[in-house]
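Every protein chain of the complex appears in place save one, which is left out.
== chain A ==
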Amino acid sequence: MTTLQLRGLTKAYGAFKAVDDLSLTLRDGEFLSLLGPSGCGKTTTLRMIAGFITPTEGTILLDGEEISSPSGVVPPERRQMSMIFQSYAIWPNMTVAQNVGFGLRMKKLPKDEIARQTAEVLRVVQLDHLAGRYPAELSGGQQQRVALARAVALQPKVMLLDEPLSNLDANLREDMRSEIKRMHTEFGITTVYVTHDQAEAMAISDRIAVINAGRIEQLDTPHRLYSRPTTRFAAEFIGRTNLLEGRRQSGRMVFDGFDVPSSGGADGALLASVRPQNLRLLPRRDGAVPSEPGMLFLPGRVTERIFLGERWDYGLTLASGTGLRAAGPPEEDFATGSEVWIAVPEAAIIPVEDEPMREAAE
């Protein structure tokens, strides 16, 4: 059983806080991603977990034992973790097998045991035929697998990955992503994964911590993060969205020109998000206003459209002047300038910024 806890972790460089009061708990075997834009403090957080950086405030606990605090840090070599670096950091002076067996050698295992375990791990990552090669003789993808093998060979308590796919080209990326996921399933190592690519984080993680300017904006499962973003930043960072400003008033969310029932919350200003995928377009000619329980039909006009192959991307304007974007299936074709009904499920309009921050209910 491994639990990793970060409590109020802060790293300040002068007055600038690279990581700001960050708390989270990883459960045993969990795969958690730190997701955020460049410079938001992901690497700094990861390196604090690894023990390379001493926090300015806060603590890190591994299985309840304090391993980092401003007053002292257990050095990286005694944290029983492993890490995959952005550069892979494969030691060029050692063969593949020596690289992979290094951690075992540090544990002072007997020689034959090291050889056995190394061979085993190399087999899992399908590198057994390259055991005697030097890294310079390997392709990028193979080097990546060596790094992966080296990191899992130790059976570490926690595995840390810092944008391990960013140096690979698009095809290799997907292969490696599933390889990492496969390793995780196979060995069940508690994992912290750093990335700025939301699609990557979505595909691979049990939970994602969206980080902005050193703080956690939202910590949730990929699906909830997408369907129920709780902050403006999270809503905008995860997928594309339409943000609507309005008010909450006597149990309804009121926007310019329409309103929908609200599930509670205090009265006052409010920000809501609705994904382009949740909008559907219907032709609007003179005549009846469509109606359907739980659906909202807003009159609008197509001002712009781009064909993206898998879908249309429409720019729409409501009568009130509010702009929206919608995604439409390729076979439904609305010309620029056409008058349309925009059908929105009321439940798809998610209040964002007024909700109290909370951890996802699992």
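In this section, a residue touches a chain if its C-beta (ideal position, glycine included) is under 8 Å from a C-beta of that chain, and two chains touch if they have at least 3 such contacts; residues count from 1.
Basically, contacts and distances are computed from a predicted model.
Looking at the choices "Indolepyruvate oxidoreductase subunit IorA", "ABC transporter substrate-binding protein", "Acetolactate synthase" or "Cytochrome bo(3) ubiquinol oxidase subunit 4", the name in the UniProt record of the chain not drawn here is "ABC transporter substrate-binding protein".
When the missing chain is restored to the complex, the residue among A:Val74, A:Val254, A:Leu271 or A:Ala343 that touches it is A:Val74.
Of the candidate positions A:Glu66, A:Asp259, A:Asp313 or A:Glu346, contact with the unshown chain belongs to A:Glu66. Here one chain is not drawn; of A:Ala18, A:Leu165, A:Ile216 or A:Leu296, the residue touching it is A:Ile216. One chain is missing from the display, and on chain A it is touched by residues 3, 5, 7-8, 21-25, 50-52, 59, 61, 64-67, 69, 71-79, 81-83, 85-87, 89, 91-93, 102-103, 106-107, 150-151, 154, 160, 215-217, 219, 357, 359.
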